[in-house]
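We show some of the complex, not the whole, and keep each chain where it was.
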Amino acid sequence: MVKQARYFWILVFFLLSCEQWVLPTDPSPDPIEVFDRLWEDVNDRYSFFSHKAIDWEQVRETYRARVSDDMGQLELYELLADMLFELRDGHVNLSTGFNRSRNWDWYQEFPVNYDENLIEQEYLGTDYWISGPLLHQVLDEVLYVNYRSFAQRISESNLQVVVERAKRSRGVIIDVRNNGGGNLSNAELLASAFAEEEMEYARQRIKSGPGPEEFGPWEPMVLNPWEEGTFTGLVVVLTNRRSYSATSFFAQMMKTLPNALLLGDQTGGGGGTPVFGELPNGWTYRFSATQTVDLENRQLEDGVLVDLRLDLDPAAMQRGEDNLIEAAISLLRR
Amino acid sequence: MRFFSPYFILSFLLAFGAATAAYSQTKGNLWLATGLQLQSGRDRGFSPMIYSGNRSFSLAAFGIESPHKTETFQFEFGYGPLTNRFGNSLNALSAGLLNYTFYHKESPAERGLHWGWSNQNVFNIRRHNGFTNYSLRYDYFTAIGPALRYTYPFEWKGQSFKWQTLAHWQVVGFQIKSGYIGADPEGLSEEKTGFGNLLRAVDPFFAGKEWSMGLESSLIWTLPTGNSLAIRYRPEISSLGGGQPVQRLGQAVLVMVTIRLW
C-alpha cells in the first residue's frame, strides 16, 4: 500500500517542477528587452499603420541602433518617447512616474479658440446653473451649456434639467471646446438627449491579431434617443482642435443629427480606442487599437469637420466677446 | 457572488440530501473549507508580467460514497488582488466546479489507491486597476481527464487520522477566452444570433497545448461523531494556449470540516 504512495510523490514533484515551465519568470528589465517588447507590442496591436502610412520596421531600424544595455532610464525614456512620437497619435503615451510622453501636435499648431476666463466673466456670470459637470446659462433666450471633460459623469437628473431648460429656450449651444475627452458613455448620454430617432453615426473595428490588417468586422455605432424625453430643437456644438477622443465621437454623433450643426474648428481626432500595456521595467503605455470611420468612411482619427468654420477673433475678445458663441446665438435666434 | 455561492450550494444540498437520504447503502458527506491561496498568473492580453498574491479561497463539496464508487461535486471560489513586482494590481476572481468519480470495487473505500476520472469547469475573470480601457479579461474551460486517489488511515494518541491525496489531469474539453484586445472572445460579435455566436467563440482544449492539473492533499482528523476536521494543501496549474495565452499557478492551504449527512 505504502509502495503505491510513491506514484504520488512523483506526481507532487512533477507538479512543483512545472512552475518554471508553466509560468516562466518575468522578462528582464534591460533596455534592449524593454525596447523590443514595446516595439513588438505596437507592431502587433496598433491600428493606424496603413492609414497613417507609417513604416514601423523602418522606425525600428532607426531607433534600435541607439539602444544599449548600459543606457540610463532617462535616456531610454527619451528614446522610446521619440519612437512613439512617430505614431503622431494623441492616444499614445508612455508613463514612467517621472514623466509621461505624449504627442499633442494635433492641437499645439492650431489656434486656441477658447478663453475660459472670458466665458466665466462674460457669459456664465455668477448665477449660472451647475448640474453635475454641465454648467449652463440662458443667453438671449438661448441655453448655453459648457462641458469641460467627458471624464466627469453626467447623471440622469443632470441631463433632465438641461433638457427642460432647453425646451423653454430658442435653442441650445453645447460648448465642448478644450474638452479632451473621457468616457464614451457620457458622450452617448448627452447626445441621446437631442436625438429624435435611433441612428447609426459611425462604424468601429478592433485589432484581432498581430498582422497589420488583422481586424475584426466593422461594427455599427448607434445612437438611441434618450428615454426620458429629448430636445429636438436646434443645437449648435462648439468645437476646437483640443476637442479630442470622446469629444470627437460626441461631435460625430451630433453632426449626424439633422437638428444639430458644428461650429468652430475641426476636432483634434482620437478615433482609436487605446489599449494599455506594461514593460518589463514597470513602465506602462497605451496606444490606439481600434479604428472608427464616419458614414462616408472618413477616419475619426483625422478629426470631425465642422459645418461652419470660425476662429476666435482677437478684436472681439478685446471687446469682451466670444465671437463663436455670438455666432451660435444669432444662428439659433434666426 | 461571494454571498450567493455558499447560500445556494447549501440550499441545493438541503434538497438533495433529503432526496437521497433514503439510500441505505451509501454515505453522504458535506465539506466546507476556507483558507488562503497564493496565486500567480500571467495574461498576455494584459502584460508579459506575472501577477501574484494571496487570495481568499473557499470550497463547498458534496460526496456520495457507495460500496463500489465515490462521487464528489466540489464548488470552489477564490477572490483577491494580485500585484506585479512594480506594484500594479488587478483583481482576480475564480469560480469552479470540480467533480471526481473514483472506483473501488476490489478494495475498501477507506484505504489504498483508486482510479477514476474528473471533470473540471473553471471560470476566471480579472480586472486591471491601472488600465482605463480593455481592463476586463476572462477565460473559461471545461474538460475531463483521469484522476487518482490515495488514502492512508492511521491512529495516533487514540484518535483516528487519515491522509488522502487526490490528483487530476484534464485531457480534453472546450475553452472560451477573451479576445486579442477586448474582453469579448474573438468572433463573438460577428453574428447577432446567440448560439451560433457562442459556437464561434469556443475553442477546443487538448492536453499538450492546454494544461490543467492539480493535487488535493488532506490530513483528516475523524471525530468520534463521524465528522472530521482537516487541513488541505491544494497545488494546481493551468495554461490555456492560442490567441493571448493565459497561465496560472495556485497553492491553497485550507481548513476544512466534513459533515456526515447520512
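We call the chains A and B, going by the order they appear; numbering starts again at 1 in every chain.
Here is the rule we use: a contact is a pair of C-beta atoms (placed from the backbone, for glycine too) under 8 Å apart; a residue touches a chain by one contact, two chains touch by 3 or more.
As the structure is a computational prediction, the values presented were derived from the model and not from experiment.
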Composition by chain label (entire complex, not just displayed copies): A x2, B x2
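The working rule: only the chains that are shown with their structure count from here on.
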Mean-CA-position distance for subunit B and subunit A (Å): 41
Residues on subunit B engaged by subunit A in the complex (per definition of touch): 40-42, 46-50, 84-88, 111-113, 128, 130-135, 148, 150, 152, 165, 167, 179-182, 186, 189-190, 211, 213-215, 217, 235, 237-239, 247-249
Subunit B-facing residues of subunit A, complex: 1-2, 4-5, 7-8, 11-12, 15-16, 18-19, 22-23, 25-27, 37, 45, 206-209, 214, 216-217, 219, 273-278, 280-282, 284, 286, 289-290
